[in-house]
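Everything below concerns the one structure shown next.
Note that one protein chain of the assembly has been removed; the remaining protein chains are unaltered in position.
Note that the chains take the letters A and B in the order they are written out, and that residue 1 is the start of every chain.
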Amino acid sequence: MKQFDYVRPATVTEAVAAAAQPGAVYLAAGTNLLDLMKGNVTRPDRLVDVTHLDGLDGIERLADGSLRIGALVSNADLAHDGEFVKAYPAVAEALLSGASAQLRNAATVGGNLLQRTRCAYFYDTASRCNKRAAGSGCDARDGENRSHAVLGWSDRCIATHPSDFCVPLLALDAIVEIEGKNGRREIALDELHRLPGNTPENESALEPGDLIVAVRLPPAARGFAAHARYLKVRERASYAFAIVSAAAALRIENGKIAEARLALGGVAAKPWRARAAEDVLKGVAPSADAFQEAAWRALTDAKPSGANAYKIELARRIVVRALTLAAAGTPARIPALPASPFASTSGAIHA
Amino acid sequence: MPELNLTSAPAHLRHGSSIGQPLTRRDGVLKVKGQATYAADNHPPGMLFAVMAVSSIAHGRVSSLDVAAAKRHPGVVDVMTPDHKPELAIDPEIKTNPFVFRMEVLQSNEVRYANQPIAVVIAETLEAATEGAVLLAPRYETLPPLVGLDAGKSYVPPVVGVGNPSEIHRGDVAAGLAAADKQIDATYETPAQYHNAMEPHAIVADWNGDHLQIDMPTQGLMLSLGRVAELFGLAPDKIHIRSPFLGGGFGSKGLMAGPPVLGIMAAKLVGRPVKLVLRREQMYGPVGHRAPTRQRLRIGADAEGRLTALDHHARTVSSTFDDFYEPAADASHTLYAAPAIRTSHDAVRVNTGTPLFMRAPGEATGSIALESAIDEMAWACGMDPLAFRLKNYAEVEPITGKPFSSKALRACYDQGAARFGWAKRTLQPRQMRDDAGLLVGWGMGTATFPALMFQAEARAAIRRDGTGAMEIGAHDMGQGAWTALAQIAADAVGLDIDRVTFKAGTSDLPDAGIAGGSAHTATAGAAIHSAGAAVIAKLADLATNDERSPLYGAGNTGVIARDGRLIRRDDEGRSESYTEILARAGIAEVEARGTGAPNPAAMEEYAMHAHGAVFAEVKVDPELGQIRVTRMVGAFAAGRIVNPHLVRSQLFGGMIWGMSFALHEEAITDRRTGRIMNADLGEYHIPVNADVPPLDVITVEEHDPHVNALGIKGVGEIGITGSAGAVANAVWHATGVRVRRFPIRIEELLTGR
């Protein structure tokens, strides 16, 4: 790990000023940053430690029905907040399906949004990677890429965004509050992460010094609590990143879908909102056919970036299943294996 | 009394006071308190930290290292490179015996695999050494690497595994296949796997003049000591190695590898103690791995489901500079009664660290292919997989025709199947579901592992205070040597276990042989048993030759040792305590040594193997393809069970490795660069707690009078064999999709049918 200056600002303003310098990065829990620094993927000159800042670790319900989550709230504290679980069960389920309990205890809301891809070629500093070193090339393109992107990728980059948390947040139209050199602003989560295009090194809409201070869920996000699920297929029962995941949230009125929300994880450089699929579900009764149609719409633009055509079919099936589970209703308690296809394996067996 | 070499239990020893008891681990308190000292926990005064720089190319030369940049980093003390290092006494490329593998200890700039050590940075702090290694910023002349099972021209290695012929046959395979009513011709692939013990390889080396103190995890204290002695030109008595606890070994800590040698060199270079610990990614190269294989099985069966021929060919790889060949096809030697069997191997050379023994080397790899193929043949014959295996049950070892020293496999099948409920299995695949609609599959596999013995020595003493001592340089890598061997020691000297001082884990004790081949308890146990018998014999001599003793005239075999007393066999009312015997003789203690070794006559006469049957249940999401093992039952017959508590744990561990083999672990190599792209524990998947279902182990009673004096066969590795195939076969039974490439991946279930 490269030597760095350690700065512990007393206020957000001080933090922004300190982090606006070239080579500076924010340190929150560090669960991703330190990993990257130990792998020499990132070699910052200055760490601006925001963990001691006041006022960034609260969960508050605003007068208009929004929920504001401080950027320093830990993933575990959020996922175990009783009110939060009731109102936004798919978000809690996604959080609990990610990483391990230890990492969730440390990792923060803000940090989760900004975690970097798990592409092996990004991590392997001997490989060419346009994201890590702009213009160097992409060794994933013809490499071991069965887990790479099927949506929104470019020849320059086929990496995926690894967050579980962001997937239901995106489905629920989350808003990101940012403190920057020019004061506070907010953007839709959908605008935070960028697709690679020709500049995969530009991963987000953040400018130097920008600090995510909170994530807000708008009032309408509460309307899906009764029918919201997150589903994640992975290669271990736990402690593994998604191959593909989906968050599905439905508002069902009088037997019809008044509004549907759908987002996918593990398929693109950003969490992927499937608005076309949402549109076909609006106003129809929940049914297998409708969900199939939505799944086709969600993956219309998908194409393999390597040995990963299976992910397209898998994503379709996950969409159908996530919608089916959401329609069936949010379970009273988050399953023992959150977001797993194996919610229950204890049932009787029959031929 | 000279040393005893026992092949059957002597009359004056009893088993059962300690042996056979389910004692908890005697090192348990240390381990749960964090007080068990692993190598990297040592910190002698003045110690420096050494960190290796490793190659990012798989083939070529290091053309430059920025040593100045590393040295400029505060705290960096020195940088060891091919141009700046202590000289070794012998060329590390020379194989001084078959158990010496070539290692990279900065003898040249050549790079022969990715993650090969190319320099060592030594610093006052770990942080400085770690960054110093990065600042070396090596430049390379890169040559195209050889990667994969088709990397080049194949050849037939002279031997596979440890000295096995690469091709063996019995009977006429071609005729057997031609005469078959049903034939299977299937090719299976297994990946490179890495041991990944939780404890990274580590060494603390401390030179004191020409005396060398080493803390290092090793499964072979004396082999390591011998190798260090020859490399550094030291007399063996100038070297002391401590290895009281290994944080797992699985074969990767058996033979001396390059990195610990670099640690010793670094300490010599700077004249201070040095600690060198491998980073996790550095364990994917210089410390061995399980080689990938491609195995073709051709099997014939007659109309009744009787095997007519079994032809098992395995392609594997070795490194470009040394030879180790995964003896995968040899798994077909012992299990199924085919009248014609041929096993053969070939190999290609690739730019990899030399493959090595990894838990059940050959047996695990070959077993998953064999058990899959047998399952395929059972289906082709329309038979239940268990019925098919019973139909082809080997009453004698098929490849040699020798009788088995013991074989309770039939009981394993019976008891395992009953516990599992196998009788309710549907013959057809994709017929069983659970309430939630998940596909359910039941599969089985037969487990087998040879009952091996190596050479070992132990020293026993009985003291006038009525306590005993047993010393042997044995290794506890988690299998439980501190406990199981102490149990054997207690019975061997006829004392309660708490009255015996049991010493192990250092190189100044008698040679316990290598902890590998599932043979350590048997081998070290035999030596302990023998040393105990010898010391009791001495004590008995003292008593029975002394007129003042109530045992006078009983003769050596006329007494038994129990609870610190010698007791007349024909009159239990006449006995004398150890203390009384030694006090009267005016002796502080009696001591004796004993050895454990294979019995060549028995080996000539019998085939010696442990056996087992594993039954697995998996559930598979019918649309999404994710697999979960939900139940496993293993029934094993492995001779005498020294400690059922610990044996159960070992077998559980093996079954989990089998499951991991079938479903999880795989090193992914970039075919262009030869670099391993998942050299970590995040993407190299080993099972986590949530992957592991309730497991059930049955140990089937088995008495074997031939394997060794204690009748122990060993349980360290057998659990993997059978289990991997059982899980793979269960996936087929759940889905109807036969996946022949391991680990089984979701995409193959989504697209296969």
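Keep this in mind: contacts are C-beta pairs under 8 Å (C-beta built on N, C-alpha and C of every residue); 3 or more make two chains touch, one makes a residue touch a chain.
Keep this in mind: contacts and distances are computed from a predicted model.
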item	value
Identity of the absent chain, which is to be given by its UniProt protein name, from "Rod shape-determining protein MreD", "(2Fe-2S)-binding protein", "Carbohydrate ABC transporter membrane protein 1 (CUT1 family)" or "Alanine or glycine:cation symporter, AGCS family"	"(2Fe-2S)-binding protein"
Contacts of the hidden chain among displayed chains	A, B
Hidden partner chain, touching residue among B:Glu110, B:Glu127, B:Asp302 or B:Asp563	B:Glu127
Touch with the omitted chain, as defined above, among B:Trp207, B:Phe250, B:Tyr325 or B:Tyr606	B:Phe250
Residue of B:Gly654, B:Gly674, B:Gly722 or B:Pro743 touching the missing chain in the full complex	B:Gly654
Contacts of subunit A with the absent chain, listed as residue ranges	1, 3-6, 8, 27, 29-31, 34-35, 38-39, 47, 49, 51, 76, 80, 99-103, 105-106, 236-239, 336-338
Chain not shown, touching residues in subunit B	24-25, 27-38, 40-41, 43, 49, 125-128, 131, 196-200, 245-250, 277, 279-280, 476-480, 645-646, 648-650, 652-657, 680-682, 686-690, 692, 694-695
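To be clear about the criterion, only the chains that are shown with their structure count from here on.
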item	value
Touching residues on subunit B, where the partner in the complex is subunit A	56-57, 73-74, 127, 130-131, 134, 426, 431-436, 438, 440, 619, 621, 623-626, 628, 630, 664, 668, 670, 672-673, 675, 677-678, 682-683, 685, 687-691, 745-747, 750-751
List of subunit A residues in touch with subunit B within their complex	1-3, 40, 118, 120-121, 124-127, 139, 142-144, 146, 233-240, 243, 310, 313-314, 317-318, 320-321, 337, 340-345, 347-351
